[in-house]
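One protein chain is absent from this view; the other protein chains keep their places.
Lettered A and B in written order, each chain numbered from 1.
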Amino acid sequence: MADEITDNILNICNVNKSFPGVRALNNVSIRIRRGDIHGIVGENGAGKSTLMKILSGVYEKDSGTIEFDGETVENTTPVKSLRSGLSIIYQEFNLVNTMSVGENIFLGRFRKMKGMRGTHGEARKLLDSINCSVDTHAPVESLSVSEKQMVEIAKALSFQAKLIIMDEPSSSLTTEEIRHLSVIIKDLHEKGITIIYISHKLDEIFEYCDRVTIMRDGCVVDTKPIKELGRDEMIAKMVGRTIENEYPERPHCVGESLLEISNLNSRKLKNISFTLKRGEILGMVGLVGSGRTEIVRAIFGADKVKGLILQIDGKTVSIKKPADAKKAGIALVPEDRKQQGLILPFSVKSNISMAALKGLAKRIFLNRGSEVCMAKRQMESLAIKTPGINARVENLSGGNQQKCVLGRWLETDSRILILDEPTRGIDVGAKYEIYLLMKKIVENGGSIIMISSELQEVLSMSNRILTISDGRITGEFDPEDTSAEEIMKSALA
Amino acid sequence: MKKELNLKNAFFSFIKNYFVGFCIILLVVITMIYQPRFLSASNLLNIIRQLGPLSIVSLGMSFVIFAGYLDLSVAGTISLVAVVTVSLIEPLGQMGAILAGIVIGTAAGALIGAVVLVVGANRKSEALFISYGMGMAYSALALMYSGGVTQKLGENQKIFEVIGKGGWGILSVSLVIFIVCLIILQILQSMTYIGRSVMLAGGNPVASRLSGIPVNAVVVLVYTLSGLLASIGSVVLVSRVTTASPVIGKTYETNAITAVLIGGTSLKGGNGSVMRTVLGVVLISLMSNCMNLLGISSYMQSVVRGLVLILAIWLDSKRNS
């Protein structure tokens, strides 16, 4: 009853959205009250960004209704959404880097603003209203993250936005800039603009928000006024309960130190140092953009970094490109298996044999027979569901595609296997198979570094956990001794 | 029901893929009707004998395309090798001159590969510009070196004579050279680590690099190979026409690309085969032959070839989108 009386600026009812193989949104219903600052929290992959993209018109929902400001939203486009008063500020920003601030704010409305003078004049007024001193003639690429954000806010204001969605606004800001942002947010709030605030930083959620929605695995867990929610309760709901028998028994094969990383520095990473032991599964936890992938890519030689000392078995090894890493016995299964891990139009056989190919070559000729054996071997041992080794890998399901990449590296003599989000987008059954595989690898003397956004996964499989935040290692934990909440806190530090 | 649909789809996709091939077959049929001469033994023999320089150059171009690039310098390389080889017959003897020419052409290709690599041409179009610009430089070098003069192969150049006119029946020497190159390259592509690396790098350079495939070496290799085959093609060409004009290589790059494309290899890289290029080369040869028999002027022929190229590119991008 209370809900019907209050004025809801946005009504999301039973929205569903699926992508091939993944259910991104499952019967999501949220009511956003006009004038609220409404927070949305959830782990990576909870469905927040999918929902936002549907609201802003980038994606089309599969089913359900959305009502914005009294109007039903159907078949909308990004620009229609903007004009109706719904603005969204993405984490990566939606700006043309080569153009000036003023032009970006009024992109596509040059004539309406009567040319350069009008554009820059109005832009100046908008920026002044949020206390931003950036020169409207400056090209966007020269701005800091905080300044780009101001430009996006000014852009939203230029559309007379009634609702502004902010996706992880403070993730790359300094403390000073965060303070400035909070002033602006409070100012917008006073102006009566509704704000949806998506953030991992729970302190901010508690500071700004009137109400908060917690999402997990594509579902809404709860929507509550902030006053009725405690921090621990919120984290518990974000993280969820463990389901039994989802994970195999944790392996215990940890031996001596194998890999030592020290002084890893780059533009994003600050003095990373850690060790990996023999037979160990080392979990790395952190938010998207915290630097986890950068660390492992640096180890693998995929990126150039400012400094890195890498020692295997006590001997310093120089790794300048992935081929060097392969020789040193390091393997990497990338995060984005479709763009970086596989050659989609190629066969399962080719994808599996890629890394071990050179070893197969007798003199200069490839050993076709061995290649077929290799593929069949992996197909069996990993239970890859495919019509045959010559089937195109793009037709396989996500889990089986991942197994191909894994199989590729299992055929090389790698002692150190780096897995970046190994079970992303994979069904439960396949996940279990991959966990068993990981267990078998360490039981046979290999070591694994696993990056994952699924806390339960990391907690159940790792022997040790490192938390990464903002390019630094912020904590080291023993999963048998720590709770999910503690680890989450450290990753949000 | 599903099976029927699949058959229908397969048929249509086949036609789409080889649409240009179909058009050429159509052209052949038309020619057979209007010029029964087409079916004469001497004409058919001629078609096969004509498979010389362009075919060889197309083989080299194939590899560049497999890797996802294009070599627009072959015109310049061919011209350069032609004038250099002929001018060196006096001091170095025939074999010496031929070898020198081939070495220079290969080096020219390698140079382009090196530059493309160093400069990091991340958008492939920039690599194309570089090969285009350097090709122009090679053309200019050819003009400079020869002073703009077309040199004639003197009398008693036995080796060149053999290459140009020799052979047994259908097997002209140039055809044999082509077949040898073809066999070697086919083996390279399908049976060696190097060949596989080229295909993998063309299919997905990022994934290949992350699997330890030497993507950088592949870039240099394919351009070098293209230079090598362009040189061989140039020598065969000079033997055929017994002259070395400093602009002898003109239009070879567009024709070679056309041949590779209508054979069914896609510009996006990572697919295709040497045998497909052979098909493309045969189709082009048929096309030229038919047009000649039908009395179409040589200029119209180049217009038609240009149209075919555009058609091939268009169909290719449709297939990929």
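To be clear about the criterion, a contact is a pair of C-beta atoms (placed from the backbone, for glycine too) under 8 Å apart; a residue touches a chain by one contact, two chains touch by 3 or more.
Just so it is clear, contacts and distances are computed from a predicted model.
Enquirer: Tell me the UniProt protein name of the chain this structure doesn't show, selecting from "NADH-quinone oxidoreductase subunit A", "GNAT family N-acetyltransferase", "ABC transporter permease" or "HEXXH motif-containing protein".
Expert: "ABC transporter permease"
Enquirer: Specify the residue from the set A:K268, A:R392, A:K440 or A:R464 that touches the hidden chain.
Expert: For the chain that is not drawn, the touching residue is A:K268.
Enquirer: Mind listing the chain A residues that contact the chain we can't see here?
Expert: Against the left-out chain, chain A lists 58, 77-79, 82, 94-99, 103, 107-108, 110-111, 115-116, 120, 135-138, 266-268, 294, 303-305.
Enquirer: Hey, which chain B residues sit against the chain that's not shown?
Expert: Within chain B, the residues that touch the unshown chain are 70, 72, 115, 118-130, 132-141, 143-144, 147-148, 251, 254, 257, 267, 297, 299-307, 309-310, 313-314, 316-318, 321.
Convention: only the chains that are shown with their structure count from here on.
Enquirer: Which chain A residues qualify as touching chain B in the complex?
Expert: Counting only chain A, the residues touching chain B are 300, 302, 321-323, 325-327, 332, 334, 339-346, 350, 354-355, 357-358, 360-361, 364-366, 368, 408.
Enquirer: Quick one: in the complex, what on chain B touches chain A?
Expert: 191-194, 196-197, 200, 203-204, 206-214, 270-271
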